[in-house]
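Heads up, one of the protein chains got dropped from this complex, but the rest are sitting where they should.
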């Protein structure tokens, strides 16, 4: 385990630092015969690109992806797909204080502790730019899921104190406002709240909710590689995520069995359904055919313009001000990252579950 | 990925069903030279054993562990450690309705969907008894951590609506009451609440909190194999866990950067410390030297004695009553399981991080 | 990587020492719905059992296998299959000299170097008894392959200086003689040769050849996880194997392209075939539809009754005589182990290749 590789059958290996030459990802285990073009990747990357609004960093990056391998005549070949995005806007500057001080809420100190030193230009591997590789790989995973009729979408459920109202839920609205909320009124209040935080040289957190529709039942595993466990890992591996819950999540801890259990029934077409979905689409680690619904809690952006107290590498206490380009909130750009991590997890579990039954094995290999 | 193997360098492979012949685990990657006796394992297993109180199932299982390999003259040899617990109290009974119906809140339906059929005697692999292997392996992990001065302990933070009061926190009290709460008054209220639930033929959920003390800084990885991500996976893989959070968790989503950032300082001994611990001991996926604090939300026990509506394998709607031995709450017996999963995760990350620096590598191999 | 786990989708974890309580294996990733009984396992184990002839150790072990989990009503459930064999004939004896000396050709010295000490009762993990777990798991793999029409068989190609004559090849003969040769005359000469070695207090080596018939084309991978590479690893992981070759193997190094290339043609049924099989059934790391043919070279049994020079743990030079029960040759009992390792490798590659094409994925998941 070396830390930057995810997945067992559908394997993703990301690389690159915020201020290095480039960032990228290698996806190994993508099936042959999938239609894939750079536009498929680009449209997902554009959703996490900086410079889209006042609430995202003004750093200018085209973030144009190139596919370097694994695609021939518009189709995946089954061999590794390498994708790259060049870093362009590496403003040359004096990293001075950052080079030898530990920014609160950042990984500077822990990098020094683990590795003995660190690349102090920006966040290095801990930068949000590392998610470029995740989103590029996730775009491929989403294409695969699309072919199987499985849909994944995420949105901001809350921004600071502002929650969406499910009565006003409108999926199309998600892509209509700068904070990716499915409720236009909440979005307007969230934007006002963020303006206030910027003025205060402060930052905010929020919650992203993700829905997976049309999942076949029986995907995942009963013990360690539960669908919910692997989703939790994938989502918690996004920088700034501090909590994960599925279905009723923490509320389930206050509920009772008679309320929390989802009773089974038969729908008009004769299919087994659950009458409620407190479980969030997963029972015993495997999908139950209902929508999968999970949430991720993001902490406030740690980079704030306000003066903060901290220490240097040499053990000197100082006050520091972090100059530069900061998002006042991570959530809007993280929405597509959450989708991507969910898609990567689902595809890996779908693929690794193809041998779970002898009749599946025979479908492929019996002549 | 076959679902019942966890870890990369310290690998755990559990096996066994609730009503099969036995359950067990193979631990591969345990260092040679660790003192290990069956008592070390047994004392942890005894904490999850049924039949300890009115709030745990009355099934009678000695759950006596045998170490079958990997230990010689009281020391681990570095080869796989196989441990086994025989099932004794497999009451022969008519599984009738359970054999062909789907219990709400259980994995019966998803097992049938994934595998085409299922072992209908009890929960099979989804039974709480599967955690025997986890706790046995976790006991070894805890021994290793003990040698390094790292301490892990967990407790019930809430049972249904009853929360502990941190003003009254008393660690020694945890092992003094039947619900593993570190607050005797809350424990008394929780016990009364559970009595009520039993009378109502209902069940309750709760929250387990876990603390890891004396962690060296720099353990974990910056990208996918973050310490928090691997903890999340390990803990979410415990049946009935619906949420995971670290540090301020979901509350961080409502906080601001100026509050949530933990400022660094220097303590009297000249060591770098954080003045607060909103992060819960992890920054950028790596331990920061502060206490690691995380929480897991458990849903109410799905097995309740009340009649519930459900369907059969053949698509018939029925009302069913689940007879047998049910805990009204999972939390008390799950406390040691949470500790175990944390210990397994930490040990695997400690071991896989030993090659993170050339000076570490040279410490071992340079002559 | 902890050393005793093999496979990615079909995972095998063996445990146990020659003189411990028991030996066993956990197989995770076996598909549900396979008919499986203890007899299926036992008949393979009986082929490696000691005490069958003068050429195998006279240690008396029933080696009766028990299936402890993963099978219900005669069918695999898709969950881990745990199998155990108890050690019975652990003669209590004075291990004296062996306990502190390094037997030539054995792993005593390297164990001490790696782990700091060792279980000195017999070979521990390096004993041939460790292969019990491999053969038990291999029996399951062979059952799966049988369902797909794939056949694996191995035999002794040479014993010391005695080679089989392919003109006299008779598959049925393999199970007719004590040295598992498919040529009765060669077998007779080999037996005479071995009698001589026993008299001389010496031992012999030999070559096992293995054939896999009816392989579907396209199994394996083009780069690291080539079918031949994974076979090589699996077979070289059997104790005493010093060489592995496929198809013409080392002879190919002396051949020319015009001779060594297998030309393609069309058979009567219109199927693509190769006119020769110098490649041994694998091109570019993937099966080509022809028979897979490989060989493994076994060194002579290192335990011989003759006096040998060696050193003790404390650096003292001594002469030692290894008392006890030794096979004069490993090959006959290793034949079934080679088959098992081949079967485990093929099954893991078949299962991990099920997602290599979008049309395969759709066959399983499209509704």
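As written, the chains take the letters A, B and C, and residue 1 is the first residue of each chain.
Here is the rule we use: a contact is a pair of C-beta atoms (placed from the backbone, for glycine too) under 8 Å apart; a residue touches a chain by one contact, two chains touch by 3 or more.
Here the structure is a predicted model, which means the values were calculated and not measured.
In the whole complex the chain that is left out makes contact with A, B, C. Touch with the chain that is not drawn comes from one residue among C:130, C:173, C:191 or C:339, which is C:130.
The set of subunit C residues touching the chain not shown comprises 1-6, 8-9, 14, 102, 104-107, 109-116, 124-126, 130, 158, 160-161, 197, 200-207, 216-226, 228-237, 239, 241-250, 252-266, 270, 272, 275, 278-280, 282-289, 297-304, 306, 308-311, 315, 317, 348, 352-353, 356-357, 359.
Subunit A residues in contact with the hidden partner, per the touch definition given at the top, are 1-5, 7-11, 13-17, 20-24, 26, 28-29, 32-33, 66, 68-70, 72, 75, 77-82, 84, 114-119, 121, 124-125.
The missing chain lies against subunit B, touching residues 8-10, 29, 31-34, 78-79, 144, 147-149, 216, 222-223, 350-352, 354-367.
Basically, only the chains that are shown with their structure count from here on.
Touching subunit A and subunit C together: B. Remark: subunit A and subunit C have CA centroids separated by 44 Å (rounded to whole angstrom). Centre-to-centre spacing of subunit B and subunit C amounts to 38 Å, using the average Cα coordinate of each chain. Separation between the centroids of subunit A and subunit B, computed from CA atoms only, is 26 Å. Shared contact sites, meaning residues of subunit B that touch two or more other chains, fall at 1-5, 8-9, 14, 114-116, 124-125.
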